[in-house]
Each structure stands twice: as structure tokens, then as C-alpha cells.
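The other protein chains are all here in position, but one chain of the complex has been omitted.
We call the chains A, B, C, D and E, going by the order they appear; numbering starts again at 1 in every chain.
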Amino acid sequence: MSTVSNQVDAAMPTVRLIGSGLPGMPWQDRPADHPGVVWRYHDNPVIPRNPFPTANSVFNSAVVPYQNGYAGVFRCDDTQRNMQLHAGFSPDGLDWSLDPERIRFVSDDPDIGRWAFGYDPRVCWIDDRYYVTWCNGYHGPTIGMAWTTDFRTFHQRENAFLIFNRNGVLFPRRIGDDYVMLSRPSDNGHTPFGDIFLSRSPDLEHWGRHRFVMGAGSGWQSTKIGAGPVPLETSEGWLLFYHGVLTSCNGFVYSMGAALLDLDEPWNVIYRSAPYLLAPWEPYECVGDVPNVVFPCAALADADSGRIAIYYGCADTVTGLCFCRVDEVIDFLRHHSMV
Amino acid sequence: MSTVSNQVDAAMPTVRLIGSGLPGMPWQDRPADHPGVVWRYHDNPVIPRNPFPTANSVFNSAVVPYQNGYAGVFRCDDTQRNMQLHAGFSPDGLDWSLDPERIRFVSDDPDIGRWAFGYDPRVCWIDDRYYVTWCNGYHGPTIGMAWTTDFRTFHQRENAFLIFNRNGVLFPRRIGDDYVMLSRPSDNGHTPFGDIFLSRSPDLEHWGRHRFVMGAGSGWQSTKIGAGPVPLETSEGWLLFYHGVLTSCNGFVYSMGAALLDLDEPWNVIYRSAPYLLAPWEPYECVGDVPNVVFPCAALADADSGRIAIYYGCADTVTGLCFCRVDEVIDFLRHHSMV
Amino acid sequence: MSTVSNQVDAAMPTVRLIGSGLPGMPWQDRPADHPGVVWRYHDNPVIPRNPFPTANSVFNSAVVPYQNGYAGVFRCDDTQRNMQLHAGFSPDGLDWSLDPERIRFVSDDPDIGRWAFGYDPRVCWIDDRYYVTWCNGYHGPTIGMAWTTDFRTFHQRENAFLIFNRNGVLFPRRIGDDYVMLSRPSDNGHTPFGDIFLSRSPDLEHWGRHRFVMGAGSGWQSTKIGAGPVPLETSEGWLLFYHGVLTSCNGFVYSMGAALLDLDEPWNVIYRSAPYLLAPWEPYECVGDVPNVVFPCAALADADSGRIAIYYGCADTVTGLCFCRVDEVIDFLRHHSMV
Amino acid sequence: MSTVSNQVDAAMPTVRLIGSGLPGMPWQDRPADHPGVVWRYHDNPVIPRNPFPTANSVFNSAVVPYQNGYAGVFRCDDTQRNMQLHAGFSPDGLDWSLDPERIRFVSDDPDIGRWAFGYDPRVCWIDDRYYVTWCNGYHGPTIGMAWTTDFRTFHQRENAFLIFNRNGVLFPRRIGDDYVMLSRPSDNGHTPFGDIFLSRSPDLEHWGRHRFVMGAGSGWQSTKIGAGPVPLETSEGWLLFYHGVLTSCNGFVYSMGAALLDLDEPWNVIYRSAPYLLAPWEPYECVGDVPNVVFPCAALADADSGRIAIYYGCADTVTGLCFCRVDEVIDFLRHHSMV
Amino acid sequence: MSTVSNQVDAAMPTVRLIGSGLPGMPWQDRPADHPGVVWRYHDNPVIPRNPFPTANSVFNSAVVPYQNGYAGVFRCDDTQRNMQLHAGFSPDGLDWSLDPERIRFVSDDPDIGRWAFGYDPRVCWIDDRYYVTWCNGYHGPTIGMAWTTDFRTFHQRENAFLIFNRNGVLFPRRIGDDYVMLSRPSDNGHTPFGDIFLSRSPDLEHWGRHRFVMGAGSGWQSTKIGAGPVPLETSEGWLLFYHGVLTSCNGFVYSMGAALLDLDEPWNVIYRSAPYLLAPWEPYECVGDVPNVVFPCAALADADSGRIAIYYGCADTVTGLCFCRVDEVIDFLRHHSMV
Partner (left out) sequence: MSTVSNQVDAAMPTVRLIGSGLPGMPWQDRPADHPGVVWRYHDNPVIPRNPFPTANSVFNSAVVPYQNGYAGVFRCDDTQRNMQLHAGFSPDGLDWSLDPERIRFVSDDPDIGRWAFGYDPRVCWIDDRYYVTWCNGYHGPTIGMAWTTDFRTFHQRENAFLIFNRNGVLFPRRIGDDYVMLSRPSDNGHTPFGDIFLSRSPDLEHWGRHRFVMGAGSGWQSTKIGAGPVPLETSEGWLLFYHGVLTSCNGFVYSMGAALLDLDEPWNVIYRSAPYLLAPWEPYECVGDVPNVVFPCAALADADSGRIAIYYGCADTVTGLCFCRVDEVIDFLRHHSMV
């Protein structure tokens, strides 16, 4: 990771970025001595493990701008250690009110609507509503899907795929005529392998024309990879943050990298980070229910300034926040790509 | 398994059965002392392991009636032990001419059309053409799909699902407005688990509304199950032969059972055989490249007589043939169902 | 876990509890903002990892009231990382003098008395003496048994069971005419499964009439469970604290729950906690020789006040102490039972 | 294995042997060119795989002399591949009538009497009745026990041990004041390890004083061992035939050896065969549901002649018979012992 | 595998081949309908499993011409299923006298000379004596080495490598100034991977300059490969027969292929067979102690006629013989190479 100059951003970013801003969120510039292009919020974690009495942990959090503030869907493991999804609201993205009751999806089909478990949500605005995707238990893990307009009522739709799948992430608009989703086919355990694929759909219900996007690499991403936040649209391509996993003799280590995907054919990878952008270094990332996990699930962008805020799960226990700038990230990818 | 009376069939079967007959194939009645409702052809195997010089084995064979005789798509492992698909023709279903060149699918999309491996085909007539489904290598095993009208040119389409999947079997007509397929989600190895699911599609390209049909059971089907031949339509429901796997201390044992699925909602199982119908007992089923395998892939039906002929792979090495009658099988399911 | 009111205990507990008190131990009320019914001692750990020079760690500690103070049997892994048992004494349950020499059991039978290893002890007063049970090495792990009256001389008896077994816990009195023991059959490694059974004996030497009590559940107790402290007799039933294990991609996580067993037929479970009562959250529970372990081994009760003090191992490294009240725990079980 | 002289037995055996004879069974002398001390019946298998319509296989058969002929308890896997026990009768030990209905044990305790599965039975006459022991499913495999006097009504008693255990084999009389049983502690799968232990009981219900007898060795018995038939009492000690398992790259291979145990302290092994006595060489032993299995379950002795007949399971599919003479076997053990 | 013309060999082979002939061995031409370039001896197996009383099996046999006939070193598993090496002699290569006593190597160094186990020998004439290499047990498997001039006294030398290694095969002359050996580094179990390496030595005691030669491929050789017989020198290069392993769901399948190595730099592979040359098809190759094994260990060559005879182990139980011609094999490699 080369050092980057630590100048203030007085001007518009070079790379155009689509995003509805970071209303009310206090921005934090890169610390002067920080060598990388992603840096942590100084007061991490932003969400503790037990904001309500039945919570064991809150992490892998899908945050979106909502009504002058923020809303989100959160993975909350309860004190039974069952994996649940909860909704929450915040005026500034830091101070959160989480509903202590789990989301109860509305479904016409009792077979689909029967709740087994849910984890690792993402939220994506398309057309006129928010779509939630998550790892949904239906005789095994697959990609559940629902929509909401108010983060109070969630309408569940068909699961996107057959089991076994995880990390289903929608693109925020149709590409050509298709809805597009990234996912990571897997098995039914602690999958020791995994590549990112792309699938297309005319109706968000039937999915096909599956394409390989990118696979496990070396080093920090040698075991498996999975899409993180909903991709950010930029003038250079889709900016995708993703997680990669390395297997040490003591288990998995989850780190974060980024890739740039072609705007029109997003199964074509333009750049992909050879080094990681963020890895578990801080105590709240190294110690917890699953040691050594950094797991990004949401990226918010401010078009005017090029600022990006990323929410990420820490040690499967708490939620962290980190920052970067679109110009620096894409410049970094250009110079440190493994493609 | 109760004994069944061994009477000749003088009359129409009670259960109506859709099928285009068994032209030219010599029928063999159940041997007088045979206790079960499925019995083997007396001169098995009907296809040896090396009908042409580069063949290591021919098994898991998808046979259909074709032009007053039969055509088929065959799994032929070559002497590199690569898994290939070959076409073949026969006047009577017993004497086969197999093309020594593997099928080369025609595809407009080089990414999809790039051949890695293919195995365990099924062939299904729908509307106006034959569809072939098989386990297709595309960064991992998934369900490949192609169509043909002459068993000489095969047009490849999109893979039906993301990896990892096997045993994709189409229904022979739309149900409601949908094309319907059974499949068995799996992992990328010698999967030690597996249940049958059903998926629907408006266009044979995008698949959704996935439903659990039935899972591994006990005894002979305790490790995993997978759909076998294209289901046969009867007045009682869809008759599905399937394979089940038991894990002994020396590996997998593959046997054959049957299920009856609801005509309109085929994810509803009416009956399902608690005992197996056929298990590896004969030397050509117990000894070969994979000992102890009986693996059905095609079932041909004669509507007038209720006769059914089933092609099945033996020890992953040769192809066997066995017979049954629709009335007896459904009566057996009714009295020995685990549902 | 619902919040509980944090009132002082001015009155007798509603549930009657048998126990000989907590002499000299400073009681600590539940912190005002603590959501659960079990809370930690403010100055944990109460025993450090190396109270004597050859100690690597002291944990999974079996404490009982003894002569106006406390005595106990402790798992002390030495600096060879061999698992040993040591005796110790304390005036107040907090300040401990541990014998730096391991217990050397007296046995008439050299085959039984030959020491291989011992760990995870429990101590139980029955009739007129203290019985020690532990995981004893005899061609594999089983339940060792010995008695003492002075915690200086320990008389070893027959192992209770064949290998492989762990977590053998006696009831503190005969039930009917029988001595009764809980245990957890296992294998010879880091067993990835395990249920609690109950066995009976006329003589503490021959055991039989084994009964299933309860098995692994979901979430925090989905991999295996094992009895913790000697059960506490209450007017509602036997109060059993136990550990449950969840398998993350980075290993086992041990948490603590509780169950209420029928007084006369203790293989009948009245209540069983669906949420955990205590899970590894503190640094001394998350970091150490085995990260993420909370493992209760002894529960002391004060009949008059309903106060309970629980000793538990932390990260297989040090010993922690936590508190609860019998009324609150049983009320919690009543409202959060998975039975 | 040294060659042995092939003389006829004109005289009493040197070693005294307790046994009630082989009424009606045609004896077969050792073939002239046979190098070993155990030889097969010329018309093996003596019981085919499907003597009744619902049988998949009949093997691991526990035969005893009964009323001028023979009775037995048989492992019959049915065509569901569930493991069942069936009773049977024979005038000569070769021609068997098996009850097509499985044994339904009579039990006063519904928890114990609830049938899950049963396999690998042994039958032992003690005092005034026949005791049956088998691998019984009770939340896992353990040693089931029952008694009968007529092989029609079987009275089930308490399971002898906690799970997990297999190959429980009783001695045919008390030793000292104790009933004595051999068994093989195991896990809940296809156990890859296992030693023989001995346990004692005052009442056939409570078991204790467990002793290690002998463990896995090298070569043919390097993975695990288990007691086979009920031990035969001889003037030299208890003659125990047992099975040993070797793990090849293609799975387990089960062979048969023998040991001589001390008459009064049968946990002391006097001799133990370094070579096997019988290994899977014949097609019916090498090919079947589990290839390469020889598994002895019953040994019948004729005191006058020293003749012994051993029933053994073949490839987990059929039942074989083999013969030996007590003098030759013990002489062989004396000269080829690994003790 | 293309068909090859089945003409008689009237003339000298095109490819020059070094070899001392096949004295007394009856040659057998390729059967008229045989499609491949290697064909089996019509009366296989040539050595049964128990040519002497303590033999369980004789296979993986290293045969060389010796004094107008043949001598060899044989893997004989005894009836303890310990792996031993035995010497043997034959006038014609078909009728063998095997010494029933195992080879007892002479060694000056008791640490090296202590016998643990030995298997899979090869014999190679270099300079003035026969060198034997085998898989030797020395705190794990490595390559043992010894020499003999009379196949009665064998002088053991230093092990060639550190553990873990198997399939050490010498070249029959120095190349440059070096002795040269092929081997297959492995682990200490049923290794599921393995490539062929080459090492060099000035003195047959110290080995270095290790080079990768070729690795596992696809299909029949996808799990691991290992050198078979001592390479045959030809005018085109070193002709190496080798084994490859495929992992089916029921275990390993061993087949035989061939490669041509550069004469001067034998770590350079000129050709390598994409298809196998021989695979387990016959009952004595498919059924036995390890089903589905063809394992070549010795190749004898007749320079004048180009005839080659190959000894190979069958199912780890018996020894088979097969034939080929140097011209046909090298022509086959040229046209079916995966290099």
C-alpha cells in the first residue's frame, strides 16, 4: 500500500460519483500519519453489542440515507445466539435507535414466509422502494428478498436462488433491461471456498444468465470472497467493496478490498485490489464472538465531495465505521490491481 | 417389500399413463419368483463399458423414443477419465450405435459454450423439441441446458442455476404457465448431503419460485437423494423415480426408489417409497469404477399396457435396463410410503 | 432477555433453596443498568492464571463451603500444559491458597490409581463426605471419582463409566434409593456433539438405568451441552447451571444457561433457558488459552437470602465469579424456557 | 501362519472345551491343502441375502444350540436399509427358517422399549435363559439387552451402558460373583478407533469396574477391534474370536482373529493372534453392501471332539460358516501371539 | 485412445531400446480386437495371493532379468497384514519361487537397519550391482535403499530422503556425473495429493538439486501420480510408466500411464499420456484388498524386438503381467500427449 498525500479536499472529486450525501454525519479527515486510503472513525465502534436487552451483538449493518437521516437493517444475534434482522433509525448515522423486536416479514406464501434465520442484510434503493436482501434460511441458506418503503413493514418476495448461497447484493438500478445481483454460491457449513457471480432477472423473481465475476485470489483473499455493500456508481465503473478471507491455522481472517466493475457489463472486472484496504488490527476487530473479522455491508456516498462512509461488522460483535474518498480509492485500485 | 402377484397383464392398466410406447423393445415379464415390483432385463448390461475405443465406461444414459426407434444422450467417461456426453441411436433400445465423438454444443456465448465437463444427462421432450439437461462444468457444477431436434446438432442455452447443482430434471410439459425443473443443490465435491427442490421459469432461462420437494430420509436414502428420469405423467400424479444414497464405512451405496408428486403442485409429495425398488445386488452393479451404484436416468412408458422400461447406470461403468408396471408401482407406493 | 427490576432483597426469597450460606464472601448487588439475571463480580478474575510458579492457568474451579470458609478442587494446567487437579482453601471465597502440589489420589488398585490426566472437577457433599468427580484419563477420558473429608487426602474409587465421557456431576443426595449422576458421553477428541444423560447407582460404583435428560439445542447451545455445578435443590426443582457450545468459523464459544429438573425424576426437564445467562463478553473471557469460554463448575447458595454465587472458568485461563438470585433465575426460566 | 498338520481327529482334544455339541450339523474336515487353522464351509454362504421378501441382507448372525437343533437372532437389514433383528430356527444350522417379522421386544419402560434400530446381536445362555445383547439405538448406539426362553418372546432390560458403545458380548457364566461383559466404546459414526473393555455387574443392570482388555494392534487390527462370539470356556482360558479392522485407502477391511483370556481374570490376555485367522478372500466376502468384511458373531463348540463352528457375516450381506478345532487354534495362538 | 493396427512385428523396432531381453518368457501378441497399446497376459494373475502359507497377498513386484531367468523383490503383506519384502526367482517370469522368509537387510547402523515396514519395491541394475529402493519405515515413510548381487544378501544403505516420501525409483545409469532418482513427496497417511520430483546424488547417499518433473493432472491422474518401473532408455528419451490416481466417491482408483523424459535432462517431460494405458477392468483388478488398483512396478525390455513386459500389482492382492511394444507406446504418446 503506497502512502497517499494527505491533502484537504477543496475541490470537486475527479471521479463522478452517484450518491445522496451524508446528511448530519460528522466527517473525519484521514489522520496525518495514516498510510492507507481507508481510515477508521475515531470513536469506533459506532454501535455497541447490546443496544437493547436481548441483543448479544449488532454487526454487518445495512445502512441507507432515509428522510434527512438514516435507516438500516441490522444483523442482531440475540441472547439465544439466533441470527435475526432488526430495523433501526438514526439522525446522523452514529446514534442509532434499533427496534428491539425483530423484523417480521409479510408474505402471502407460508412456505416462503416461515422464518428460520436471517443474517448479513443489504439494503438497496431501486426505482421506488428499498429492497432488502439477506442470507435466508429455507432448508439451507439462500438469498431472501423483501421490500419496504418505511422500514416498518417489509414485504417478503421469493428467494432469489436455490440453496446454498450467501452475500446476495443488488445493483441500485437496472442494467440494460435487467435487475442484477451479485452472490456467492456456497455450501451449508462454514464454507471454505467461494467466488462472486452475477445473475440477471426481468422481474426480481426469476434469475438467470449467471456469469462468473471474480474468484478467490491469494493472500488475504485466498479462501473465499463475497460482495459487500451495494455497488456505488461512478464515472469509471461500479465501485464494489468486498470481503476476502484467509485461513490461518487458527481460523478465518476477514479483510476488506475493492474492485471496479464495468458499468454496462459488470461481470467484467476493470481493477481489483491486490492489497486489502482494511484488515482486523483494532481490538474490537480482533476480539469478540468471531475474532479477526472486518465485514463491510453498506457504503454511503456524497456526490459533491467524493466522500464515502462504509459500515462494517467487527469480530461479528459490533459495528464500525470507516471513511475514504472516491478519487483516492480508484487511484489506489489503478495502481495496485491484481487484474 | 410385500410380494406381488405375478399375473399376466391381459387388460388396460388401471392407472392412466402418458407415454409413446416401447417400439421394437422386447418386453420381459417379471420372473415368477421375483419378490419386488421392479425386475432386471435378463441380459444386462445392455451397453458395455467400451462400445468404442476411447470409451472407459458408458452409464447414466438418457434414452427417449425417436423415429420408430430410440435416441439418447449418454455419459461416456473417456480413457482420460474425463466426463463427456455422446449421442446414440438404436432400433430397439438394446442394440446401440454411439457416436465416438462427443457432443459439441453450439452456443452464441463463448463464456457459456466453453466446455469443461458434462455428466449425468437427461432428455425431455417439451412442445416441439428435445431438451437436454446435465451437470455442466462452469467454474463448478451446475445444470447445463441445450435443445435438439435431430440428436446431431445441440443448441446450448444458459445454465439454469448458479453453481453448485446436480441432477436437473425437467417436467415434460408446462404446469400452469411455468416450465418446471427438479434439481439437487450440492457443493463442489462428493457431496455428503442433498435434497430435491423444484424451480419454475417463464422462459427456460430465468428460474425462480424455488420450493423444497423432499429431503434425504433414512436407510438407503439417508445421505442424499436426487431426481432420476423425467417424471412420467399418470392419472394419479407425476411418477418420479429417484436415487438415494447410503453411506457405509466403505463409501456411498446408490439405490433407486420412486415418489408420486401432485399433478398441479408437484412440490407436494403424495407417496414416497420407504423401501428401495432396486439396489446394487448383481456383479455388474457391485463391481466397477464406483462399486455399488444403481442410478436411473430415463423411464419410457407404454400408455396402453402400463409397461415401463427404466435405463440405469451400473457401478458408474455400464448401462442396465429394468422393467415395471405402472399399476404395481403406484400400488406399491400407496402401501409402502414414508410420507 | 427481558429486563428485570433491580430491587433490593429485603425479604426471604419465594423459592426455597437448600444451601449452607456464603460465609465471609462480600455480596455484590446487580448493577443498576445490568439487563440480565446473572452479573459478574466487579473485580474478576478472582483467581489469576499463575498463583504458584508452575501454574499456567487455574480455571473450571469446584468450590464448596468448608469449615467457616471455603475449600475447592481446581483445574490447574501446569507449565507443561498437562492438566492437573489441585486443592485449595479460602476464608472468603476470593482470596485463595492453592496447594502447589497436585492432588495425589490414594487408590488400592494400581490400574485405576495410575494417573494420566484430570480436568474439570466438581465437588459434592453427600451424606458424610465430599465426593470429587472429574474427567479422568484411563485409556481415554471418563469420569473419575474420589472422596475426601479434609481436602488433603483423597481416596480414589472406580471410574464411573467406560470411556468416553466428560462433565460427570453428582446430585447432593440420594433420590429414592439411588445415587444419581449427570454426564455427557463424548468421543476422544474435541467432541463436536454431546447431550446430558442421567445414571443411577446403588453404591457409587456400579451405574445403570441411564436416561436421556436434554440435548444440544440451537444457537448458543447448538453444538453440545454439559452439566456445570452440582445441582441446587429448590422447592421448584433442581436448579442446574450448564454450559452450551456454539461453533463459529473460528472455533467453539462456551456460554452458560440454566435448567430446572424435576425433584423426584430429575431426567424430566421443567424449564430450560432458551437464551444464555452469561456469555464471553469481557476481555478475560474472550482472550486466553482458549478464547471465548465461560464454563461454570460450582454454585453456592444462601438459603435465607436466595443469593447464589457461581464460579466459572474464563478462557480456560482464569477463574471468574458471578452472582444471581434464585427467585430471579427461576422466574427467568419460567418466562424464557425452550421446553 | 505356519502350516498345520491335517490329521484326522481320532481322539479327544487335549484342551478341554465346554460346549453342547453340533447336533445335526455336517462336519467338514480341513481341506488337505489349506494352510490355516480356520477353514470355510464348502457351500457358503449358508444364508442368502433375501430369505424373505423384505430382506435386503442377513448377516452378523447369533446362533445357539436349541432343542435338538438351533435357534438364533439375526441382523436383517430390510429393503428400507433399516437395521432389524429377526429370530430364526434350524434343524441342522444350515437350513434356516427366519421369521419375516422383526423381533418386538417386550418392555415395561416405554422409554427403553421404544425401538430405534438394532444390529449385530449376540446370544448367550446364562443360568436358565438366553440373553440377547445387541447394538441398540437410544439417542445413539449402546448395548441393548433382553432375555428369552423360546426365541418368540423377548423381554427387554435396561441398556447396559451409556451411549456410545458397540459389540457388547456376555460371558456364559458368572466369574466370581459377577456377570461379565466385553464391549467396545466408540463414537456415533463409522468409528475409526476402538479397544475392547470388560465390565462387571452384580445384577445385569448396573455395570462397573471397567477394565481395559486389549486395544487395536497393527496390520489387520490397526484401526479398531471388537469382541465377536460369546467366549468359549476351555481348560486353558476363555477362547475369544474377535474382529479387527484395517483402513485401506478405499475403506475398512474386517478380518477375524482370536485371543485367550484368563479364566478368572479375563481382562488379562494370555495369547492374542498376531496374524488373522480369516480375512475377506472369497467373492461373497469381498463384494456386497460393504466390501471386504468378515465379522464373526457366534461360535458353537463340541466338547467331545473339540470341533468349533463359527458363524460370520460376509460383506454385510450374507452369512458364512467356518470351522476349526480347539487344539489347533490354541496351539496356533501359543505360537503366534502378539502378547 | 485411437485404435492401432494389429500387425505382427517382422522387423526391428524403429525406436531403439536398451534392455537385456525376455529370456524364456512366452510372448503374447496383442489380441486382434484389442483397442489399446497395452494388453494383459491371458492367464493373469501370474502370482496368486498366497504362494506360501504366511502370505496374504503378493503384488507391486519388482522383477529383473537374472542369470538366464529372473529374480525379483516382492511386496508380500503377511497374514498379520504387515508389509514385508521377499526375494524370489523364476526361470521364465511366470512361475515363481518366493522365499517365505522376508528379506533381512544387513546394515552397520542399527538406527537405520531397524526394520519397521517396507513396501512397493523397485530393483535397478547400476554399474555392477542391483539396487533396491522401497518405501521404508523410519519414524514415517521414506525411501529405503539397499544393494545385492545375488538376491540373497541385501546390504542396506542410508535412506535417501527425509520422511515423508514414497515411490523412489532410480535411473539405470548415471546421467552426467549423477545418480538420479524419482520420488513422490507425501504425508504420513493415505496421501490425497502427490507430484513426481527428481533428485541427484554424487554418491547414492547425499541427495540434492531436487527438481519438479510433473504433477497430478486431470481425470485418471487428478489426485496424485507416482513413478512406476525403473525408466527404460530409448533413442527418444526415458520411457517411464507411472501410476495415476482418481478419487471417486468410493475411494481411490489407480491406473497406469506413460511419459517420455529427456535423456540428458530427465526433469523435462517430452510427452505424457493424456489417456491411461491400463485401468482396473478385470475382476482381479477390481476386487481384492484394495479394489480398483493397477500399479506397475517393473518393465522388462527386449532390445531386438522392441517388446516390453510390465509387472503390475492388482487390487493390492495379486500380481499381473501385461505387454506392449516400444514403437507403439511412443507413437501413442506422441499423438495423445497432455504436454
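Just so we're on the same page, a contact is a pair of C-beta atoms (placed from the backbone, for glycine too) under 8 Å apart; a residue touches a chain by one contact, two chains touch by 3 or more.
Everything numeric in this text was worked out from a predicted model, so none of it was measured.
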Residue, one of E:R104, E:H206 or E:R334, that touches the chain absent here: E:H206
Given A:S20, A:Q67, A:T149 or A:N250, the one touching the chain that is not displayed: A:N250
Touch criterion as defined above, residue of A:N60, A:S199, A:N292 or A:S305 at the omitted chain: A:N292
For chain A, the residues touching the chain missing from this view: 1-3, 35-36, 218-220, 222, 246-251, 253, 255, 274-276, 279-281, 283, 286-287, 291-292
Residue ranges of chain C at the interface with the undisplayed chain: 49-50, 53-54, 56, 77-82, 190, 250-252, 287-292, 316
Chain E residues that touch the omitted chain in the full complex: 111, 138-140, 142, 158-165, 183, 185, 187-188, 193, 195, 197, 199-203, 205-212, 215
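By our rule, only the chains that are shown with their structure count from here on.
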Selected interface, A-B versus A-C, where C-beta contact pairs are more numerous: A-B
Between chain A and chain B, centroid-to-centroid distance (C-alpha), Å: 42
Chain A: positions in contact with at least two other chains: none
